[in-house]
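Reading through the structure tokens given below for one structure.
Only one protein chain is missing; all other protein chains are in place.
By written order: A and B. Residues from 1 in each chain.
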Amino acid sequence: MNEIALTSADRFDIREYLRLEMFPHFLCPGCGHGLALRALLWAVHELGIDKDRLAVVSGIGCAGRLSAYVDANTFHVTHGRPLAFATGLKLARPDLTVIVITGDGDGLAIGGNHLIHACRRNLDLTCLLLNNEVYGMTGGQVSPTTSAERYTTTTPAGNREPTFDACKLAEGAGASFVGREATLQVPTLKNLLREAIAHKGFSFVEVISDCTEIFGRKNALGNSPEMVLRQKAGMRPDSWGNRVDRPFRPNPFPTGVFVRKELPEYRELYDAMTAAARRD
Amino acid sequence: MTDGLRNLQGNAACALGAIAAGCRFYAGYPITPSSEIAEWMAAELPRVEGVFIQMEDEIASMAAVVGASLGGMKAMTATSGPGFSLKQENLGYAIMVEAPCVVVDVMRGGPSTGMPTRPSQGDLMQARWGTHGDHPIVVLAPHTVAEIYTETIRAFALAERLRLPVVLLYDETLGHLVETVATEPPPPEAVVERRWAEVPREAYRPYAAGEDLIPAMARPGDGYRAHTTGLTHDERGFPTQEPAQVAALLDRLLGKLDRHRPLIERVETVEAADADVLIVAVGITARAARAAVRELRRTGVKAGLFRPVTLWPFPEGRFRRQAESARAILVPEMNAGQLVLEIERLAPDGVRVRGLPRYDGEPVAPDAIVAAARELVG
Partner (left out) sequence: MRIQEPNRAGSGSSPTETVVSVLMVGVGGQGILMVSKVLATLCQAAGLEVKQSEVHGMAKRGGAVFSHVRFGAKVHSPLIPEGEADVLLALEWAEGLRWLHYLRPEKGVFISDVRRIVPPFACRDRGRGVAPRYARSTPAEIIGRLGTGYALDATGIARDLGNERAANTVLLGVLSTALDFPEEAWLEVITRLVPPKTVDVNRAAFLAGRAWVENAVLPEPAPEPAPPAADPLLGRIVNRLEITREWCKGCDICVKFCPERCLALDAEQIVVPTDPEACTGCRLCEWLCPDFAIRLHKELPAEAAPAGADVGADAVGAAR
């Protein structure tokens, strides 16, 4: 038998982008972060990005551990700081494609300040925020995106705090590309990420992920397949809008691309400014 | 900067020294009394195709410096006490991942917001032990504007040579002091470039080092595709909790300082050889001590000065040899007594050690040192 390849999916073997000696990875069974990583590497594959020119920067937490599995230039930095680190890296090395992987705690709580300023600055970075509603690595504490009433180890009577809409935050902070997708839709997520990486300027993608073993268990959300299916119940593409033939449910988590605009990229502006300074 | 003598503020000399040393990246956050360094870098870096960025906070500026450093640039940030506290997190990261960089702390009165415009030497211990865990660090403490210029250049050389953050520590008085300095380009041997990995990828182990304990760095894009983590890691750069590997990493990190002591240490002594009373002082206080030594010698007291330009690791051997012949040691400093602790630890048996602390926002005056020295040997 001879292998044939007809489509992008046929040609993409994720193992070509992984550090095989690190596997199996440390994520729990059914963890959505693995699906997000597949979509990311698939997008990298489709864009034809050279692994040697790819930098993946991640913070602390379950999402932060993903960089170690990618066969590229990878940086596992301090809690909440991957965007700040990546800003320095990208400014020093504009030739690299710099992708930041963060989580809801890393990116919205301890690293929230860096996120809004990265959005504002519009340096050519891509930020994936894997939102699984919980601090999984530390044992399941409440996060800025934990839904109302959900139980965590630090909300024993159910969460009472309002949550963030990370995409609206990014949009409000001025990001030139904002989108959201669930890990259930791997090919769609791949397409979204491909667009985000190709976008010139700062792009922000929220990925709705699942913490099956800790958050799912604590809140009786079912086993792994059931949790993946649950995503579908809460989401629908933003492009559907309020079309009458799609009136199934309210839309707490629209998906798709929310912001896509051409704004001056930080480094280009800086280079123009410095060129002027050198002429003086 | 080929011109000869210039009247420069300490903070400006720091910025110009950095650029002369090859610094091409600066990330910072405004804080008194260090802001002039950022302002000078913002003006000067674009002229040499460098990058200046004012980040959203102190933490981010330190993180960006480490990012730029690992990207291959010589990088620096500057701050003062409150910001230095915030930088400790990523300073520790830089130590762990062995990212060369320079952090300037222009000390002001503390604790907390304290006195932003008043001098202090309250960060001597924070500079050594500010970030958590056992770690190596190099801290340089210049005492004139000219020395700020040359020590900044040396800070970059040490950082690049040792793959270690180097802290440049001076106080508000020096930062804002204007003196005439020669900002000549440093001699070639004073500027150290980074050692990049050149072996084939299969043979490369990111954290394996030879005799000098300093591994060659993998430059992103050169094909090594290395992993960098603040977790305790093995020679491949991947997380480990294996006791032998953990100990090997920390032995090597901590061992860098001892292995390269001759390179790191720098001491100035004034009439110390036959001194009965040895005055140990750093930074601006050493200037007062120098005047005090002169005055004491003029009035017949055999006084000498021991000034560690390299504050940490403290030049232990040099100090012990110098202190053997002394009858007493005086340690004036602008804090409640930090350096004196180290001197007490190192002083030979039978040698009296006395501190001369001052922490009211005023420098230690030569008169006070003279009086204390007389009392000590009188």
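Convention: a contact is a pair of C-beta atoms (placed from the backbone, for glycine too) under 8 Å apart; a residue touches a chain by one contact, two chains touch by 3 or more.
The model shown is predicted, which means the values in this text are computed figures rather than measured ones.
Novice: With touch as defined up top, name the shown chains that contact the chain not shown.
Specialist: Contacts of the omitted chain with visible chains: A.
Novice: Per the definition of touch given earlier, which of A:Asn113, A:Thr138, A:Thr155 or A:Ser224 contacts the omitted chain?
Specialist: For the chain that is not drawn, the touching residue is A:Ser224.
Novice: Kindly note down the residues of subunit A that lie in touch with the hidden chain.
Specialist: Subunit A touches the chain not shown through residues 1-7, 9-10, 13-15, 18, 23-25, 27-35, 38, 184, 186-187, 212, 223-225, 228.
Criterion: only the chains that are shown with their structure count from here on.
Novice: Mind listing the subunit A positions that touch subunit B in their complex?
Specialist: 19, 22, 51-53, 55, 57, 67-68, 71-78, 81, 84-93, 95-96, 113-114, 116-117, 270, 273-274, 277-278
Novice: Tell me, which parts of subunit B touch subunit A in their complex?
Specialist: These residues of subunit B touch subunit A: 24-25, 27, 45-47, 49, 51, 53, 55-57, 59-61, 63-73, 75, 89-90, 93, 218, 220-231, 238-239.
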